[in-house]
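These notes concern the structure reproduced below.
Every protein chain of the complex appears in place save one, which is left out.
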Amino acid sequence: MARYIARRLLLAIPVLLGASFLIFAMVFALPGDPVRALGGDRPISAAVANQLRDEYNLDDSLPVQYVKYIGGLAQGDLGTDFSGRPVSEILVQTVPVTVKLALVALAFEAVFGLVAGVLAGIRAKSFFDSLVLVSTTLVVSIPVFVLGFLAQYTLGLKLGLFPIAGVASGFSGYLLPGFVLAALSLAYVARLTRTSLVENLRNDYVRTAKAKGLTPLSVVGKHTLRNSLIPVVTFLGADLGALLSGAVVTEGIFNIPGLGRAVFQAIQSQEGTVVVGIVTLFVFVFIIFNLLVDVLYAALDPRIRYE
Amino acid sequence: MTSTAPRTAPAAQVVGGAPLLEVDDLSVEFRTDYGVVKAVNNISYTLAAGETLAILGESGCGKSVSAQAIMGILDTPPGFVTSGEIRFRGDDLLTMTSKQQRDIRGEEISIIFQDALSSLNPVFTVGAQIGEMFRRHRGTSRKEAKALAIDLMEKVRIPSARERVDDYPHQFSGGMRQRVMIAMAIALDPAVLIADEPTTALDVTVQAQIMDLLAELQQETGMGLILITHDLGVVGEIADRIAVMYAGRIVETGATDAIFTAPAMPYTEGLMASIARVDQKGQRLNPIVGSPPDLARLPSGCPFQPRCPRATDLCLAERPPLREVVPGRLSACHYAEEVLGA
Partner (left out) sequence: MSESSVSTVPTDPGAARGTEVADTATDDLRQASLWSDAWRQLRRNKLFVIAAGLLLVLVVMAVFPQLFTSIKTPAEGGCTNALANSKVGPSADAWFGYDIFGCDQYTNVIYGARVSMIIGVVVVGGATLIGVVLGALAGFFGGWFDVLMARITDIVFGLPLLLGAIIILNVFPSRGLTQVCIALIILGWPTTLRLFRASVISVKDTDYVAAARALGASNGRIILKHILPNAIAPVLVYSTIAVGGIIAAEATLSFLGIGLQQPAISWGLQIGSGQRLIRTAPHIILFPSLFLSVTVLSFILLGDALRDALDPKLR
């Protein structure tokens, strides 16, 4: 088991380097001169431009730039944006917001998704089951930003239940965007749970459990659920990784000052260093979570533990 | 392949008189989108304590369904019991409450299945699954249940039981897994054990070991054993009585030796003749021509008639009832006496 983890970690390193180089290349290979963009309408004197170029290594070739960047990274220096603000500072401010949002979303999707999925699964083909299937299909079809507006409009504006933007009002400001963010995954969790449960109920060991005289609660709750939840739990784990790195649209609509909004704004203003810093963080988080999920899967399913 | 010579040991006949388990006029049908499939049609058989009854038949003849009906684990829907009673020690299982049925399952009547790998839960250890019997029915503590599980594993001769009790089903070989199933089934000393094709998925040598184990356990505990199989060799070794099933009906019953030497129904005759024997080397095999009937569209008259070498117009017109041909021998054939004499 330990060897399995070590091997995966080792494999993750080239992936991380490859991804970050790719991002770096795409960001800094931009046509257009960021220094000139920095100046805006005012022309920058050659001396100042050169000084800026030197500071940001913009004259070096791409691979050299990258190596210098990685070097700085190893020392904890993520660089600064064009106004001199350290990228690490940006991260410190935005990461907690995004983490809170992600956790709220995870709670929503785990609780509602599992409950709906289990109830639909044990009463397969019933009215409730059809209801769950239909509503999840609808939710999956509506793009996130449309859902966001819908929620903002109905629950926020018309019904006034939740704050419609920003987190200034404290925790309640996370609820609506958290729910919107969770909506898509909630639908997946419900369907996955339901399908997994229905499939597992067809298995022979369920028949054996009944033949042993176990109560229906034990047959479903203990034997079947334990098997059915394996794919669901691993999905939730992977989804947390995705939630932490993909809330651009939701944060935009609800004006949440998190990582998603920060990276979006940075791209708009061509703040290359910020973009690379944040996106590399995303990739790192994503890879780590995928690894955790694999370990979790092995922990839950003894059959793959001994490969 | 074991020989089909009749058993020489005296059949352990009814011990103490009253039958332990009585299946009386049982019918089971499956209501599917394609029509109603009458899987089991008015079958009756009995089992006495200490006795081994073999239910013999081809795939799809309804033998497993009848066993599942006894255990109460039929998938309902689409399966429905449409007639009959299943009396265990005189009480009809079918009219009991769910709770009463659940209490009997595993405690008094147990079943083992053909594929032990899929029949065992892959995410629980074998110790936990065996121990679960005690924890459910006797309220035993987890620790004690584990100790009892180890004892049982040793009883069914799984080597290194103490070390392997925390292993998972996929870590055992096929034969060992079947032993685990058997351990689970006999844990509470049931009065009846139903073995549904227990050796079909196993190698011949392992088959022999498992059958020996079952025979031994039966001798020890005096439990009744219903052996469901299509393998005549296995039947010859261990069964006291045989009930032959075809197309959801019982078509012949009798003591094993008697049926082997002199069948009273053409289907059984065909079965006996189709076995490959050592002294047949170099000759053609004698299969029964045709294929088993579609249970959703049974022909009129005798269900075996399309494949029967002795079929007449009477067979097409009238279904032969299961009747006593000679004492102790029942047969569902209009010409049973002739078959017997042949």
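Going by the order they are written in, the chains are A and B; count residues from 1 in each one.
Going forward, contacts are C-beta pairs under 8 Å (C-beta built on N, C-alpha and C of every residue); 3 or more make two chains touch, one makes a residue touch a chain.
Note that the structure is a prediction, hence the values are computed from the model and not measured.
Visitor: Out of A:A6, A:M26, A:V92 or A:L131, which is the one that touches the chain we can't see?
Guide: A:M26
Visitor: Contact with the hidden chain only, please: which chain A residues?
Guide: Residues 11, 14-16, 18-19, 22-23, 26-27, 29-32, 137-138, 140-146, 149, 152-153, 157, 242, 245-246, 248-249, 252-253, 263-264, 267, 275, 279, 282-283, 286-287 of chain A touch the chain that is not shown.
We take it that only the chains that are shown with their structure count from here on.
Visitor: Residue numbers of chain B touching chain A in their complex, please.
Guide: Those in contact with chain A are residues 71-73, 102-107, 110-111, 113, 115, 118-124, 132-133, 136-137, 168, 170-171, 181, 184.
Visitor: Tell me, which parts of chain A touch chain B in their complex?
Guide: Its residues touching chain B are 203-205, 207-215, 218, 223, 226-227, 230, 300-303, 306.
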